[in-house]
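For this view, one protein chain was removed and the others were kept in their places.
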Amino acid sequence: MKIKKAIGLALGILLTAGIIAGCGGEDKKAAKEEAKEFLNVSYDPTRELYAEFNKEFTKVWKHHSGKDMTFSQSNGGSGKQARSVIEGLEADVVTLALAYDVDEIAQAGLIKGEWLKKFPNNSAPYTSTIVFLVRKGNPKNIKDWDDLIKDGVGVITPNPKTSGGARWNYLAAWEFARRKYGDDNQAKEFVKKLFGNVVVLDSGARGSTTSFTQRGQGDVLLAWENEALITLKDSPDYEIVIPSISILAEPSVAVVDEVVDKKGTREVAEAYINYLYDPAGQEIAAKNFYRPRNKEVFEKYKSQFPDLKLFTIDDAFGGWTKAQKEHFADGGTFDQIYTK
Amino acid sequence: MRKVIPGFPFTLGLTMFYLSIILLLPLAAFVFFAGGMGWEKFVAKATEWRIVHGYIISFACALSAALINSVFGLILAWTLVRYDFPGKRVMDGLIDLPFALPTAVAGIALTTLYTENGWLGQFFYAIGVPTAFSAVGITIALIFVGIPFVTRSVQPVLKDLDRQTEEAAMLLGASKWLTFQKIIFPELVSPLLTGFALAFARGIGEYGSVVFIAGNKPFETEIAPLLIMTELEQFDYQAAAAVAIVMLSISFISLLAINGYQRYRIGRRGV
Partner (left out) sequence: MSEKTVKYFLIFVGALFLFTMLILPLTLVAFEAFAKGYDAYIAAISEPFSQKALYLTIEATIIAVVLNTAFGLASAWLLTKYDFSGKTVLGSLIDLPFAISPVVAGLFFIMLFGRLSPFYPILSEYEIAVVFAVPGIILATIFVTFPFITRELVPIMETQGRAEEEAAATMGASGFTIFRKVTLPNIKWGLLYGIILCAARAMGEFGAVSVVSGHIRGKTNTLPLHIEILYNEYNFTASFAVASILVFLAIIILVLRNAVEWRAERSGKYGL
């Protein structure tokens, strides 16, 4: 009996050792050489942008340093991506939907110092805003934010708790109502009505677009301007409606200090982000429907970016930390509007 | 007590070891991590009305789906084992497919089918049953992911069932139905319960397919796994863990109850 017990245990240990050895082996090999892999962890709608940017930057970096490096990207919901980085996904740079998510990474100790000031324009090389996408001919005659609360208008937006883009939607609607009706209470009533009209509350921006276009749900989609423009490019069945006022969305970029110091990739990471500000990088952003910061590039692509009144989160809500706490944290206004 | 059949220490050792590595150690890490939150926060979070509503939706839909799967799973297993008909092999093979299809694909395909203008949805909407973006939709997704459990639990038992008792009963003049009720069904209770429990437990935790068809509206069609994701998106690991631990405990208790009941039945029948 004793011998059998021993054999049983030994087999079990062998099994586990096998798993771990199998795992450890291959990864050790990769890590001992000089880092050749570079990872940009980004949010959902930047897939096409960074696919193009990485291709371009591979050449630029080869030219500059003579080294071959593979630039990979990972996309997903902004919050989820930030969490993966906190949990150990080795991102050299993050390019996320909102400053709050980068703040969380900084708070976990991965990014040091005032990252917001490290690069120009609040570390946001390109911007976007929130617009409406409606069906061809605008059958429900939607012109501005207050048309969204009318009876019988089906609204599609992602859930602000799980999607970065949706938080911009929510805050834009809030600020519109506050300016129009006067105070925060009225604004809360307004967004409550608006979310009462929501037909499907997807967890991410891309899911919402699909619900609107592929499933034919709802009459109006609250979307990133760049997402709306991509959709329009592929299909003539929709129209963009520009509201009277919207929010200036500033997607943030940052170098992840802990990772670049470990991998020795600080130089390339900083070059990567600086290239986003370079006219060539700005042009790639503009081609992918992000509003470039560079004035000349913006002028060149002006026709695709309509004029509208934009406010910033700092002016209207006193920054992301405050906005997050008041509106989206547990018990915040978003929770309140759903509590009957 | 002496074990007649050799191999007890070996199988016990191997089972416990594997279980520890794959299940218990990660589970312990998780509970340890969540443990930092303290009892009060745990209770406050776990009993928040929106979250409780999430459990209710998850459990109600998983229960209906598991019941429906039990009925149809039994019928399928029976037809596949006892009858010969053209296309039987194909039908048999199809049953496992829901597993191979990633839940997200299943969710997308089902949503397309069951929305108002989908191939099947149009009929349901016509009779006033909203099959997408409702609790019905969630149940449909859970039926899909649970199809194989009951059939595959019942099938092998039915196949290996001793036909002699059954034939004897028929010879003695019992009707087919009576034979089924008294001779066959009692043998199938154990696999049926197993299949039911598995389909139920799987349904409670299912996320990938459900999010597409649910609509995800708070207090209406928000399932508990989605709430876990929501908490995580806010970087609140402990709140997520609180919700997860409650769900896990309830599922574990239901599995324990069903397994315990089976032990009791076997003990009583003196197998």
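Per-chain numbering from 1; labels A and B assigned in written order.
As a working rule, a residue touches a chain if its C-beta (ideal position, glycine included) is under 8 Å from a C-beta of that chain, and two chains touch if they have at least 3 such contacts.
A quick note: this is a predicted structure, and the numbers were derived from the prediction, not measured.
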Option touching the unshown chain, where B:Ser134, B:Thr194 or B:Gln234 are the choices: B:Thr194
Contact residue for the chain not shown (choose from B:Val43, B:Ile56 or B:Val105): B:Val105
Option from B:Thr47, B:Gln181 or B:Asn259 whose C-beta touches the chain left out: B:Asn259
Residues from chain A at the interface with the omitted partner, ascending: 4, 15, 19-20, 22-24, 26-28, 31-32, 39, 44, 47-48, 72-76, 84, 86-90, 204, 206-207, 209-210, 214, 230-231, 234
Touch list for chain B against the chain that is not drawn: 1, 3-8, 10-12, 14-15, 18-19, 22-27, 29-30, 33, 72, 75-76, 78-80, 83, 85, 89, 91, 93-106, 108-110, 112-113, 119-120, 140, 143-144, 147-148, 152-153, 155-157, 159-161, 176, 187, 190-191, 194, 197-198, 201-202, 204-208, 224-225, 228-229, 232, 237, 240, 244, 247-248, 251-252, 254-256, 259-260, 263, 266, 271
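One rule holds in what follows: only the chains that are shown with their structure count from here on.
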Contacting residues of chain B [partner chain A, same complex]: 6-7, 9-14, 17-18, 21, 49-50, 111-112, 115-117, 132-133, 211-212, 215-219, 226, 229-230, 232-236, 239
Residues of chain A that touch chain B when the two form their complex: 1, 4-5, 7-9, 11-13, 15-16, 19, 77, 79-80, 82-83, 86, 104, 159, 161-162, 198-203, 207, 214-217, 328-330, 335, 338-340
